[in-house]
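In what follows, a single structure is set out as structure tokens and then discussed.
All protein chains of the complex are present and in place, except for one that has been dropped.
This part shows chain A:
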Amino acid sequence: MFRNYIKIAWRNLKKDKFYNLISLLGLTMGLTIAIFIVIWIQSELSYNSFAGNHNHVYRVSSNIKSGGTVQTWGSSTGPVAAYALSDIPEVKRAVRLRQNWSNRLYTVKNTDYELTGAYVDAAFFDLFARKLLAGNKGDLLNDANAVVLTKAIAEKLFGTTDVVGKTLEADHQEHYIITGVVEDVPENSSVAYELFFSIESLKAGYATSKYWKSLDTDWGNFNYITYLELRSVDDVAAVTQKLTQIQQQNDPNADLFDDKAAYYLQPITAMNLYNSAGEPRGINTVKIFGIVLLLILAIACINYVNLATARAFQRAREVSIRKIIGAGKRSLFGQFIAESILFFSIAIFLAVGLAFLLAPTFTQLSEKSLRLELIQGPLPLYILGIFIITLVVSSIYPALMLISFKPLEAIKGKVGGVSRGTLRKVLVTVQFVFSVMLIIGTLVIGRQLDFLTEKNPGYDRSQVLNFWMSGSMQEHAETVKQRLTNIPGVTGVSFASNPIIDNQNSTGDIKWGAGEVDHELVVTPMAIDEQFIPLLKMNLIAGENFKGISTDSTHFIISQTAAKAMGMTNPVGQNLELYETKGTIVGVVEDYHFRDLKSDIGPAVMYYAPDAYRVYLKTSGTNTTGTIAAVEELWKEYTPDFPLDYSFLDASYEKMYREDQRTGKLFNLFSVIAILVSCLGLFGLTTYAAQLKKREIGIRKVLGASVFQVTRLLSKDFLILVVVAAVVAIPLAWYVMQLWLQDFVYKTAMSWWIFALAGGITLLIAMLTVSFQAIKAAIANPVKSLRTE
């Protein structure tokens, strides 16, 4: 019986090529996009999930008081892990990690490699479940000069994993002994490093004679990411409380922390979607993509249902005959379900194939190496799930409709009608509601991205080349500055301590006014020289710039927000103490964004240093390549061993919003597919409507109706649905998009014209689709259509 069903289904497929092609095209496109979204979401949600007991592992964030509020930092101090391990029984493992930013270049057999490394506690490999491929587990990171390589790096550098005991040269001066090789850390992780150094080497910097005696008691340096593996997820509150207690008792600057909860334990699987304080960051995008997934699947399913039911009248005769010659409802139902199964199987097969073909494009678009793993992993299950759900949702209604025909009526051709079906009208409307929503989403995201690039951050970022000086260069800062100024194409040179685009520096070591601090304040400090403010065209609103003379060392320039935070109405001339240096405020600079626009503008304090490490070069932009070449030449003179690592401010600025740009690009794709699939369905429906109304059109034309009148007759019904859809979609889209905009502190307004434009675009596309068939029907010779009656 089933074979028989499939056979008939196949013949039906071949017979009505136009209808099936439209239906299949829509379904395949929808399913392909759905597969990509599923992979993308799965990748987002599986961050750090390779770690053995990842549900029990937390990152410790520090809650630091600042000007009456609390700032949460993703980093913490060395003692946190040490105390957690010794004093808190609920903690099973504790690991500190500090990126190795002092070494950059590693050399094996005269070949240089740029690799990323981190200092870790030895328990790291247990906590993140990295299998040891070579070496002795007991003595991996005991020595200060030990290093563990990942498998990929061992093979890249040495061609083998049999490397224990060999030497790795760093920056042409230090030498590390390789003590082990571990399996690679997946990319989708917060600990995706290639080299692991011993944290012991950081302990060497401490001595009993210094203020901080040892790493395990240094409460002052927030250089570490602390990972804790708890015995149970129920212990989070208890551990947080104990950590707070320990901090309050042992930290000499205990009051710097929020005394209610000095720390926040964040699940490591959430680190990519929430910020260090646990506030949503990427998660809203994931949610929105989840919604998009449902919308696109719904659009594809609705297409299938609409076309299947519209076509049902053509099959009514067959159903009637079958009923008369003995078919029961069950067997007819089985037959139509079998047809859907065949149809959906072809679609999903094509979709998976297409996904494979398009994977590189999609990887490029999403800038994520998304892998289609059909043999292992959960993906085949998800695809099967999508297949079954869409199949069930789309096939049952048309099948029930088909088998419900009364045999005698159907055989006389009394059933069917495209425009009459109320359900179909609702479905078309729903489909266009979704399409309009996606178009609005695309427009809002596009506007926000424009807003980000056009927003004045408080400084001029055009044509500013910047890089870190090397140590040997910095020793001759004055000469270097002179020589850089002389390079043709360079119109200004300035040195500062930080990148202005994203200055992560912060300190609470600040006093002002009479000296008594009524509240803690965390400011973002930056050392600059006298050229900095003019070079970046920052706006001094009070006082004056540094002069480049020795008295500048006790002068400060603060931002508007800093002035407000310190309660100063007239800051110039007031006392300020930063890093134990007492001085006076000489200028106030207009607020500028030194973080991305997802964060509020914080208070900034600038102090004077003529020889800070970060170089800013304003270029004329006429011969940029020549200018860069000259800078590189200068760099090589001082630093022959390293290549120059430079960037342009505007490029770095854009890079900050890379993730959002990606979301924007993906959204473009999704809404194009959605509107395409919806219009395919509409095209199919109009075709059937035109077929059904052939006779009516013929009669009207004979009676003198114009082409326009006939076109309107056919288009009107559908276009009304699109208008209704636009009206329904607007509030829904508004709600979803303000969810996305929540991530940004500074955002574009969702003006009315975005909604009007989205509705207009959809209506226009729908009108083109519908009128194509309508006009075709309208200009046909009426004699022909009437003769066939």
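Simple rule for what comes next: contacts are C-beta pairs under 8 Å (C-beta built on N, C-alpha and C of every residue); 3 or more make two chains touch, one makes a residue touch a chain; residues count from 1.
Just so we're on the same page, contacts and distances are computed from a predicted model.
Participant: Assuming one chain is omitted from the figure, identify its UniProt name from "Glycosyltransferase family 2 protein", "Cytochrome bc1 complex cytochrome c subunit", "ABC-type lipoprotein export system ATPase subunit" or "Carbohydrate ABC transporter membrane protein 2, CUT1 family".
Facilitator: UniProt lists the chain left out of the view as "ABC-type lipoprotein export system ATPase subunit".
Participant: Among A:Asp216, A:Glu318 or A:Asp591, single out the residue that touches the unshown chain.
Facilitator: A:Glu318
Participant: I'm checking contacts with the chain that's been left out. Which of A:Asn12, A:Asn284, A:Thr624 or A:Gln691 qualifies?
Facilitator: Only one of A:Asn12, A:Asn284, A:Thr624 or A:Gln691 touches the chain omitted from view, namely A:Asn12.
Participant: For review purposes, identify every residue of chain A that touches the missing chain, sorted by number.
Facilitator: Residues of chain A in touch with the missing chain: 1, 4, 8, 11-12, 15, 317-318, 320-328, 331, 407-408, 411.
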